[in-house]
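Coming up: chain A.
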Amino acid sequence: MIPIVVLAVLGVGFAVFSIIAGSLAGPKRFNKAKLESYECGIEPSPQAFRGHRFPVKYYLTAMLFIVFDIEIIFLYPWAVAFNKLGMFGLVEMILFILAVFVVYAYVWRRGGLEWD
Partner candidate 1 sequence: MRVDYYLYLSAVLFTIGAVGVLVRRNAIVVFMCIELMLNAVNLSLVTFARMDGNLDGQIIAFFVMVVAAAEVVIGLAIIMSIFRSRRSASVDNANLLKY
Partner candidate 2 sequence: MTSTTHYVAATGVFHLTFLLVLLPTVGAAVLLLGGRRTNPWGHLLGCAMPILSFVIGVIEFVALIGRDGGQSRQLDQHLWSWVPAGSFHANVNLLLDPLSLVFVLLITGVGSLIHVYSVGYMEHDPDRRRFFGELNLFVAAMLLLVLADNYLVLYVGWEGVGLASYLLIGFWSHKPSAAVAAKKAFLVNRVGDVGLSLAIMLMFTTFGTFAFDGIFNGAASGHAHSGTMTAIGLLLLLGACGKSAQAPLQSWLLDAMEGPTPVSALIHAATMVTAGVYLVARSAAIYDVAPHARVAVEVVGAVTLVMGAIIGCAYDDIKKVLAASTMSQIGYMMLAVGIGPGAYAIGILHLLTHGFFKANMFLSAGSVMHGNNDEVNMRRYGGLRKVMPVTFACFSFGYLAIIGMIPFSGFFSKDKIIEAALDKGGFEGGFLGTIAIVGAGLTAFYMTRLMAMTFFGVKRWPKDVHPHDAPRVMLIPMAILAFGSLVAGYLLILGGSLQHFLTPAVGGSVEVGAHTISPVVLSLITLAVVAGGVTSAWYLVARKPIPAEPPTYVTPATKAARASLYGDAFNEGVFMRPGAYLTRALVFFDNRGVDGLVNGLAALVGGTSARFRRLQTGFVRSYALSMLAGALALTATLVLVRVG
């Protein structure tokens, strides 16, 4: 028990120390590149609208991600119990994925996946 507590204290202490020390010790010289969003060194595109609003495209993409991401929640338990579920589970899951694909087709055909 005690080693765990010690480890935790050390970990938290180190994190707090690094943040505080960094902000105290580091030089404060800002330029454009430093203030920009970090996108693996690529110029972020497109720019945020007048400095504080992002185009709706980001929203759309994020929403599509959430919707398609959430199907995993059903795939995962099914995969875990795949052996027990047998044929029935397979058929149901195929139906489920087909239904998701219908929506995918809709999004694709109506231009939801195009950036511009």
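Candidate selection criterion: all candidates are chains of the complex that A comes from, given by their letters.
Here is the rule we use: a residue touches a chain if its C-beta (ideal position, glycine included) is under 8 Å from a C-beta of that chain, and two chains touch if they have at least 3 such contacts; residues count from 1.
These numbers were taken from a predicted model, which means no experiment stands behind them.
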In-complex contact partner of chain A, selected from candidates 1 or 2: 1
For the chain A and candidate 1 complex, residues of the former touching the latter: 56, 59, 63, 66-67, 69-70, 73-74, 77
